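Shown here: the complex without one of its protein chains, the others still in place.
What follows is chain A.
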Amino acid sequence: MTAASPPEVLRAPLVVEFPFTRSLGPVQSAFLTGLRERVVLGVQTADGTVMVPPLEYDPVTAEELRELVEVAPTGTVTTFAWNDHPRPNQPLDTPFAWVLVRLDGAGTALLHALDAPGPDAVRTGMRVRIRWAAERVGAITDIACFEPYDGPVAPAREPAPHDGGFADPVTGIIAPARLDYTYSPGRAQTAYINALAERRSVGERCPSCHKVYVPPRGACPTCGVATTDRVEVGPAGTVTTFCIVNIKAKNLDIEVPYVYAHIALDGAGLALHGRIGGIPYDQVRMGLRVEPVWTEGGRYPDHYRPTGEPDADYDAYKELI
């Protein structure tokens, strides 16, 4: 293990959450609807192999596949892995085995969880059967898990053709995902954020072209070198360009219309952006001199307001637009 990071580096939770809505083709729709009805369907390839779970195209020939067949809810473990420490969202929250199961009548294997008392109770070749979820919605999780099965092997028979037709078929799934990160902004941005907490703005100067970047990201994108020379900028600045926002954003407590502007803080080599307040929206103009306004406890300026100084000459900021 390496030493812990320097204590002054900022960290914050960052949650990334996305519910992907996915539509299903005819084969996947039949398979997942079938699970809801406790029927397991596979698809037959040209050479007679039954794939469970089914695909819509043959992975070898790329031929379209539509011949559905019903297979048994019992099967044989083709390989396994004992999971002593289930992770969040996995099918079981007690120790279980990951298994690939070839269902009776299928030629390929399905991945799922096997509920078993311990690793010694699991082996390749063991017989298992599906344990259905109490509430089924048309998803792979309608199979709660597999469980050991010592009942009789179903009599050998050809997988039964199935037309895939069910009442109220499932045509799509919503696949929610949530990942919990810890975000660290790195050295340069940490210094910037810490300075903001003291109501100061700091940038970093490129040692090669001498441009001052605010906020600093640690590198000069023009020269490709580290920017380590810290420079205090502002607090006042100049509006270099702006737009009038007429659409109210969700969860944003700002009355429309309002002005969003590029603001070149004094001493900075490029403009950052912020909202302009304290002046009617239709009186904001290029060259307007502004200063930051912090709200109580705010860690960054809430908005910028006019300083009352005369407007800056166009030539003074035209390179920063």
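Here is the rule we go by: a residue touches a chain if its C-beta (ideal position, glycine included) is under 8 Å from a C-beta of that chain, and two chains touch if they have at least 3 such contacts; residues count from 1.
The criterion applied here is as follows: contacts and distances are computed from a predicted model.
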{"item": "Protein name (UniProt record) of the chain left out of view, among \"cytochrome-c oxidase\", \"Lipid-transfer protein\", \"Putative xanthine dehydrogenase family protein\" or \"Acyl CoA--acetate/3-ketoacid CoA transferase subunit alpha\"", "value": "\"Lipid-transfer protein\""}
{"item": "Contact residue for the chain not shown (choose from A:Val39, A:Ala195 or A:Ala219)", "value": "A:Ala219"}
{"item": "Residue of A:Pro148, A:Pro185, A:Pro257 or A:Gly287 touching the missing chain in the full complex", "value": "A:Pro185"}
{"item": "Of A:Leu111, A:Cys243 or A:Val256, the residue in touch with the unshown chain", "value": "A:Leu111"}
{"item": "Hidden partner interface residues of chain A, rising order", "value": "1-2, 4-6, 9, 11, 14, 16, 20, 22, 24, 28, 32, 51-53, 55, 59-60, 78-85, 87-91, 98, 100, 102, 108-113, 119, 124, 139-141, 173, 175, 177, 179-190, 217-226"}
